[in-house]
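Next up is a structure, given as structure tokens.
Only one protein chain is missing from this complex, and each of the others stays in its spot.
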Amino acid sequence: MKFGILVNEGPYQHQASDSAYQFTKAALENGHEIYRVFFYHDGVYNASRLTVPPQDDRNIVTRWSDLGKKYKLDMVVCIAAAQRRGLLDENEAKRQGKDADNIAEGFRISGLGQLIESGIQSERMMVFGD
Amino acid sequence: MLHTVNKSPFDKNSLENCVRFSRKGHSILLFEDAIYGALKGTRFEALLTEALKNTSVYVLVPDLEARGMRMENVIEGVKATDYAGFVNLSVDNKTVQAWL
Partner (left out) sequence: MEEEVIKKFLYVNRKAPYGTIYALESLEVVLIGAAFDQDVSLAFIDDGVYQLKKDQQTSVDSGIGVKDFSRTYRALEGYDVEKLYVDRKSMEERGLSEDDLLVDVQVFDEAQMAELMEQQDVVLSF
């Protein structure tokens, strides 16, 4: 079955991203397909390349990146939510005249239409949030 | 239909409203802080016992165990599940609603 995943909270502050990750991983390991993982609200922070958690803790960002790489996941960060919160990819940084970008490997920034499209194309939409 | 709840019933009314809007044959999954709603001896036991008459209630065991609880602490009739079970529940139900 084809799933769409929506992550509405940032890493560490709330368990939503952890739960979404465990669900996504279990779905993939059981032969299901993930059409897209969409990061919205503070969920965009899951894509910050500059995250440095303590060594004895999980690294939520690289964990998503690794899962994305392994299964070729489409991991999309909402551009409007990201810009508000200081998350930029290289192109956006240039366009907005900012001196740095911070999107981690495997994530891409795009519009909210990608969430709606995920709802249309997926057979189930799972929401993880606060 | 599958309802997912992730809030402690002591903190938010998500569980109460989820039960209010669930119908016969629906499933309810309690995960994250919502596992506290599945426990015996709390003031929400009556609400959940009532819900069990019409709906199937599941508790996510990894969330339960992380919080120092075991299935023996859970109200009778609530079923144990894990992340793979969570996936199966969402496959089995056409509509999934998250009560955040």
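Details
Which chain is which? They are A and B, in the order written, and residues in each are numbered from 1.
Here, a residue touches a chain if its C-beta (ideal position, glycine included) is under 8 Å from a C-beta of that chain, and two chains touch if they have at least 3 such contacts.
If you're wondering where the values come from, they're calculated on a predicted model, not measured in any experiment.
One chain is not displayed; in the complete assembly it touches the shown chains A, B. Summarising the interface, subunit A meets the missing chain with residues 4, 6, 8, 40-41, 80-81, 111-113, 115-117, 119-120, 125, 127, 129. Against the chain not displayed here, subunit B makes contact via residues 1, 13, 17, 20-23, 94-100.
Everything that follows uses one rule, which is that only the chains that are shown with their structure count from here on.
A separation of 26 Å divides the Cα centre of subunit A from that of subunit B. Looking at the complex, you find that subunit B touches subunit A at residues 6, 31-33, 62, 82-84, 86-88, 90-91, 96, 98, 100. Subunit A makes touch with subunit B in their complex at residues 1, 3, 8, 15-16, 19, 22-23, 25-27, 29-30, 32, 124-130.
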